[in-house]
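Handing you this structure, nothing more for now.
Here the complex is missing one protein chain, while the rest keep their positions.
Let's look at chain A:
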Amino acid sequence: MADLGGLLDPSRIRLDGRAADRTEAVRQAGELLVAAGAVDPSYVESMLEREDSVSTYMGEGVAIPHGTAGGKAAVRSDAMTVVRYPAGVDWGNGTAHVVIGIAAVGEGHLPVLAALAEVLMDPERAERLRVSTEVDDVLELLTAPVED
């Protein structure tokens, strides 16, 4: 498993999330980032603004909410969150079961996005991510080394 230097701390991985709608789910991701000290509270508004312009639903039940270019000023350190919603959240262009919040000014999160890109191209591993009930499974899927 790759060393992520605290980027994807297990304390920010929740497998039993509930949200009434996309806005609530994005706020939950944003609040985990705020609680981690990774972003200022204004970043959450930037995340909602981004969803209103272009959805971050990526397919295979995964959304990756993050801020706009203008929201980057509110990022203090690179961090990610993962909340799994067993009942799903209507994202407009799909139903999200896994919501991965991103705050980044640097490149620390790129290995995780590379691993996620591969998971989304592999229906079997995407299914594992959606139904995972163990934090370690999620970490393993999202930190798998990717060949260049």
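Keep this in mind: a contact is a pair of C-beta atoms (placed from the backbone, for glycine too) under 8 Å apart; a residue touches a chain by one contact, two chains touch by 3 or more; residues count from 1.
Keep in mind that, in the parts below, contacts and distances are computed from a predicted model.
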Name per UniProt, for the chain absent here [options: "Mannosyltransferase", "Branched-chain amino acid ABC transporter permease", "PTS system, mannitol-specific IIB component" or "YCII-related domain-containing protein"]: "PTS system, mannitol-specific IIB component"
Residue among A:Ala20, A:Ala69 or A:Ala87 that touches the chain left out of view: A:Ala69
Option from A:Gln28, A:Thr56 or A:Thr81 whose C-beta touches the chain left out: A:Thr56
Contacting the left-out chain in the complete assembly, out of A:Leu32, A:Val89 or A:Ala104: A:Ala104
Contact footprint on chain A, counting only the chain that is left out: 50, 53-54, 56, 58-60, 64-69, 71-72, 93, 102, 104, 109-110, 113-114, 116-118, 120-121, 146, 148
